[in-house]
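To keep things clear, I will list the structure first and then write my remarks on it.
With one protein chain removed, the remaining protein chains of the complex are shown where they sit.
In this document, chain identifiers A and B correspond to the written order of the chains, with residue numbering beginning at 1 in each.
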């Protein structure tokens, strides 16, 4: 479970996240929506302790992420799939991450197979396509078999096959009782994947509601999203 | 060309490098004041002028500008976009070289002249006469170094590799040659980059004619740039 409480993050000239509170419950896929620059990635980085909040806090399973004794076994995350060392092979990249938690080579081979990268496991990541990098990032998130998973635009760059694969993966993980937070700009895909939606604009909460409530009140999710965020698209 | 200028000008690392070079002015004044404060009691007959002491800082900073003009684009992937916009690679390399050279020369000449003038303004310990021609020659050497950096950056596509290459040209190789037995150290030393400008201005002590020294200096820029051109026009990015 993820619990975001009055989270605020201010950079020199912008407030990226502004007094944001919501909860992400287990057993369902929670879609995380908002226009470009709304603060989705920043919120995820705050939850994961990569950035320090200006005020407020984010708890994962009841405590700050940084205090987790074995963080990768509790939380898995894909943030920026391109943030890998281009000179390292996919296998070695995952092996180094796995080693931090004493996770062995068998599990590394398992997740590589799960994301379909086994044939290129020994190739340098620098030569990977965007979709392959996304798959590698997802493999890294799955390594510790965590109960909480966060994905920042994982569908970006995936082929139609990959998009469907992600959808099934997310639904499957949620069905196993895990907590899933998933950001994306693809409304049609989100409508098929998510059970619950958190929508933000300019760092503030716009909606925190079951998907079905929105789709019954509006003609489509896209329509709902555009109307809800219409007033918050100008950049600051 | 304009595009290259905007890129160089708008990069934070360029500002840091220029700032570092400019810091030399401040340090130079501090140096001068310090030497001034002690030269009477110590009876120094002469001491190095500030611009001489801090020359390596300027050279290194300017060389880094050249390296980053190349490797910065590879590191960020901007190079692909640049090549889409300017597919004629020879032209692109030429533009880059021109912008780097002008910037490097302007920055190093300005810093060296300003430091030298400031030192003579505030200091009255005995130091060498202000020799504008020699300072400009040092600025030229710094420019050569930045072009060598650009060339090495294109060839290696690695900031670490290219900066090391420049450091090797400027310091490592001269340092090692310097420690060889005497006839060798001076004989080989005559051809090394840091010794070329002094040879052009002190012909009586030189192994090379002034013109030969300057010509060799230019080769230090031309060879890496030619290598860069050969690689850059053939290689996939």
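In this text, a residue touches a chain if its C-beta (ideal position, glycine included) is under 8 Å from a C-beta of that chain, and two chains touch if they have at least 3 such contacts.
In the analysis below, contacts and distances are computed from a predicted model.
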Ask   = Of the options "Phenylalanine--tRNA ligase beta subunit", "ABC transporter permease", "Probable oxidoreductase, LLM family" or "Formate dehydrogenase major subunit", which is the UniProt protein name for the chain that has been left out of view?
value = "ABC transporter permease"
Task = Touching the absent chain in the whole complex: find that residue among A:5, A:23, A:88 or A:167.
result = A:88
Task = May I ask which residue of A:62, A:102 or A:119 touches the chain that does not appear here?
result = A:102
Key: Contact residue for the chain not shown (choose from A:31, A:71 or A:162)   = A:71
Inquiry  = Residue by residue, what part of chain A touches the chain that was omitted?
reply    = 45, 48-52, 65-66, 68, 71-72, 77, 79-80, 83-85, 87-89, 92-93, 95-97, 99-102, 140
Request  = Extract the touching residues of chain B with respect to the undisplayed chain.
outcome  = 13, 16, 31, 34-35, 38-39, 42, 44, 47-48, 52-54, 56-57, 60-61, 64, 67-68, 71, 158-160, 163-164, 167, 170-172, 175-176, 179-181, 183-184
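The criterion applied here is as follows: only the chains that are shown with their structure count from here on.
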Query = So how far apart, in whole Å, are chain A and chain B when each is placed at the average of its C-alpha atoms?
reply = 47
